[in-house]
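All protein chains but one are shown in place.
Moving on, here comes chain A:
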């Protein structure tokens, strides 16, 4: 790995509220190459805010500061809105959790993919249409032509999520941020989605940030995992070495899940140490 695709150094996200300032992300640093990076944590750990901050999607009144936040050498903090617009959806894209809320309900799936493509590439309608259909086929839609003309409410959750992935990948991004892309889906469907993401990452050499609460899933899918707790990265490790996790929080997260293999009763629970949040 020569130059990292994404450099994040001391990233902080603060929300100034009436009741005081809440720091949702507190000094997160990592580098990403063309690999699969997982960010795992429980609700409120700041994992989603980290993903959003990279794209500049922190909702107001949030404030983002960082020592360095750069994508392919471009400083995202000082970049103009215009530059950000060309990056977002073009070279960096994001797959959200629930296709029900993140697709446009009054546009057909095909139109939405065409719109995404034409926003970033100078292409005629015919070409955009061909690209959209090819993309729908790449995400294993059985009948791309039919799905193209459907509205989001006419497709199942799994198909909606595949349509969103198609839309995000049609511009051939270098970095894909997937925020709980399979949490709203059934297990067998989510395995299918992961297989598609996996193929696309290895075929195109894309960088992937996979944000999830599911430690087991992330460790079986990603190369490297960051474990977040209370806005900080408490541990970074190779996914295959997850069992040798050192931090008590990671260990606790691992052991508190019931498994089919072992019948542990009662399940060990997590005793949160205030020191972890320091």
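Rule of thumb we're sticking to: a residue touches a chain if its C-beta (ideal position, glycine included) is under 8 Å from a C-beta of that chain, and two chains touch if they have at least 3 such contacts; residues count from 1.
Simple rule for what comes next: contacts and distances are computed from a predicted model.
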Matching the hidden chain's UniProt record against "NADH-quinone oxidoreductase subunit N", "Glutathione import ATP-binding protein GsiA", "Ligase-associated DNA damage response DEXH box helicase" or "Amino acid/amide ABC transporter membrane protein 2, HAAT family" returns "Glutathione import ATP-binding protein GsiA"
Full-complex touch with the removed chain, picking from A:5, A:217 or A:237, is A:217
Of A:75, A:130 or A:186, the one touching the omitted chain in the full complex = A:186
Residue numbers in chain A that touch the chain omitted from display = 42-43, 140, 156-159, 186-192, 194-195, 198, 213-217, 219-221, 252-253, 256-261, 263, 265-270
